[in-house]
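Note that one protein chain is taken out, while the other chains of the complex remain in position.
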Amino acid sequence: MLKQLEGSRAVAEAVALCRPEVVCAYPITPQTHIVEAVGEMVREGTLSPCEFINVESEFSALSVAIGASAAGARTYTATASQGLLFMAEAVFNASGMGFPIVMTVANRAIGAPINIWNDQGDSMAMRDSGWLQIYATSNQEAVDLHIIAFRLAEEISLPVMVCMDGFVLTHAYERVDIPEQAEVDAYLPPFEPRQILDPAEPVTMGAMVGPEAFTEVRYLAHIKQMQALELLPKLAREFEARFGRDSGCLIQRYRTEDAKTIVVALGSVVGTLQEVIDTLRNEGHAVGVLAIRAFRPFPLAEVHDALMHAERVVVVERAFAIGQGGIVADSIRKALQGRPAPIYTVVAGLGGRPITQASLNAMLHQAMDDALPSVTFLDLQTDVVERALERERSHRRSGPVAEGVLKDLGVKAMQYV
Amino acid sequence: MSHQEVKFYQTGTFTVGNRLLDPEQRSVQSTEERTNALNSGHRACQGCGEALGARYAMDAAMAATNGQIVIANATGCLEVFSTPYPETAWQVPWVHSLFGNAAAVGAGLAAAMRVKGKSDVRVIAQGGDGSTADIGFGPLSGMFERNDDVLFICYDNQGYMNTGVQRSSATLPAARTSTTAAVGKRPGHQLGMGKFVPEIAMAHHIPYVATATVADLRDIEAKVTTAMSLRGARYIHILVPCPLGWGSASHDTVRLARMAKESGLFPVFEARDGEVTDSLKIRHQVPVEEFLKPQKRFAHLFGKQRDEEAIGFLQARAERNIRKYHLLEA
Partner (left out) sequence: MEKPFAITLDPGTSLSNHTGSWRTERPVYVHRLPPCNNGCPAGEDIQGWLFHAESGDYEKAWHKLTENNPFPAIVGRVCYHPCESACNRGQIDEAVSIHAVERFLGDEAIKKNWAFPLPVQKSGKRVLIVGAGPSGLTAAYHLACLGHDVEIHEAGPMAGGMLRFGIPQYRLPRDILDAEVKRILDMGVTLHLNRKVENALTAMQEGGFDAVFLAIGAHIAKRAYIPAGAAAHVLNAVNVLHDLETGEKPLLGRRVVVYGGGNSAIDVARTAKRLGADEAVIVYRRTRDAMPAHPSEVHEAEAEGVLIRWLTTITQAEEGELTIEKMCMDDDGSLQPTGEFETLQADSLVLALGQDVDLGLLEHVPGIEIEGGVVKVGENMMTGCEGVFAGGDMVPSERTVTVGIGHGKLAARNIHAWLNGETWVHPPRPAIATLDRINRWYYSEAPKVVQPELDAVRRMNGFEEVVQGLNADNALFEARRCLSCGNCFECDNCYGVCPDNAVKKLGPGKGFEFDYDFCKGCGICVAECPCGAIDMVPEDI
């Protein structure tokens, strides 16, 4: 059913359609609206049976989820940013134990400096946690991916993180098609756990494993995750057959077939990029966009095929590995190993800075001329950083650089949400 | 007193069992049918109080629930010595996740049981004093506050034993640990630091809080049984001497637990809904010294010059407990 909904609400409805049995909630912007909405549905009784648990921290949110999943319940939680980091230890634990928990990450920057706005630094920090990670480019995709995520998680017995950009998606009111319950039920069978804590068949879960088997455990975890490279497309096809939308492939190409320049991106920026590409195409440039939906496992082969013919690749990243460079670009480089085509990293939209069509357009023109530096910070206020660096050079000052930079911008005090 | 005293001379309720008792008066541990939830072959040190306490408590829980329990266990000695791949000593459904989240994992298990209509399956979460009083304190408090249907059992050996005997917030003042060396002006752990989780648990007004020691099996069994008869968040704090960490003889484990209780240093009591309802009385009062002396972690108190300040501090604590929990009245 088509509805005009806030992204968070849409996701909450999609999650509810998946009939989660245990939902753990802990507030953090910009994720909060999702669990609030789920909680409301549980209270109203529209989502039942479901245990909605207000925990005292994200660490407990995921820990409760681990417990619930160990006992065979379909389990969901959501978080963002600091919350994701606060639960970090449990994040690795959930995947190590193979519990098929689904978690929404409403992407948000990580402090310090504390910042409530969008970027993907949070989920990127957890990219090697053993979870599957899929990134939604739109709210419709977010809705669909959550439904697919439960199926994927449970079939493969691994947890799945569905990442959607905070505010940009979570707080955007859009028209989304919310599937019918019966259809979802037909697509997503009841959870049949692979392993379960049950007095009828006692087992020990979470043994201590030493050097004699740890490598094998990790090897098997890798193999298991890689299976999603086949499973996810299969589930997406099934989804498409039933719901009529392609929402779940590993990657999504937009006008890339003959493109000489291909922009690679994750998440909501893909939509903006598509519009920029349309404009550039109208101007006669052979450009296209490759959206990466599954970042973990990373679809090396698919990315390779998609970018094979490109003369250059521009990776627009909403996160950045300090001291190293582009996180996604690194993987692209790996996919394109041996090909001489230049790969540019464009760091954009950090801490909620808007990524405008104009900036992207300008940047791409530069790229097409191969005049782009290998790492570019989009819309970087160079004068500000120059001044700060200058001051750094002249005297060692106390206090974080950020404070000095804000001062230069004339920003006095900020209220955080 | 939590357990029904058996009016039976010779050993009364003090021994594990007795050939002369009626079957319904027998302790779980005295029966051949006990679960041995934590079975032989585990790798705990010789004379480990934690291994003993865990079997006492889990077997009692098994008996009280007709075998319907699942356990979430925090990281720590109990976890490490019981489940090194490829062998586990547990004969009951058991899951280990992390050091600090056992209470939350337990809450998750309980939620799943509820939603799946399996409320007869009861959830126990357990861990050492480090996981309880320190790293897992937040999740524990959260579980209490939500009144989740979980029994949390803390096996208190007064330190981070698994990592090599560091101090925890349950370590006794003056005790030597790897991080409170017996050197300097004030050797051993600071006087006046630390917390007593049972009292904090009571402040949550949860249905049931109790303390126990491995020296009183009947008491543990009665308390676990009581706990299993109730719903909601419950907490049992069991003192479990650790020969390695305490520097005590392996055969002294039960005796030391007894001395801790008989000196008043470790009060054994029960509380319902935040109010103390009963305490186990001291039978043969001893000065705290009798508890302290056999332990190397307190050896520095009894060197060439006795550390009267520290001994006095601990004695005063024992006396405060005696007053507070009425440990000497009949």
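Order as written gives the chain letters A and B; numbering starts at 1 within each chain.
To be clear about the criterion, contacts are C-beta pairs under 8 Å (C-beta built on N, C-alpha and C of every residue); 3 or more make two chains touch, one makes a residue touch a chain.
Source: prediction; values computed, not measured.
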Consider the whole complex, including the chain that is not shown, and state which of A:67, A:83, A:179 or A:202 touches that chain.
-> A:202
Chain not shown: contacting residue from B:17, B:194 or B:247 | B:17
So that we can see where the missing chain sits, which residues of subunit A does it touch?
-> 96-98, 157, 194-196, 201-207, 209, 213, 216-217, 220
On subunit B, residues whose C-beta touches the chain left out of the figure | 8-12, 14-20, 27, 29-30, 32, 36, 39-44, 46-49, 51-52, 55-56, 82-83, 85-92, 217, 243, 249-255, 258, 283-284
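Simple rule for what comes next: only the chains that are shown with their structure count from here on.
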Approximately how many whole Å separate the CA-defined centres of subunit A and subunit B?
-> 44
Residue set of subunit A touching subunit B in the complex reads 21-22, 24, 49-51, 53-57, 59-60, 63-73, 75, 89-90, 93, 97, 197-199, 201-210, 212-213
Of all residues in subunit B, those that touch subunit A in their complex | 67-70, 72, 79-80, 83-86, 88, 90-98, 100-101, 103-116, 121, 138-139, 141-142, 145-146
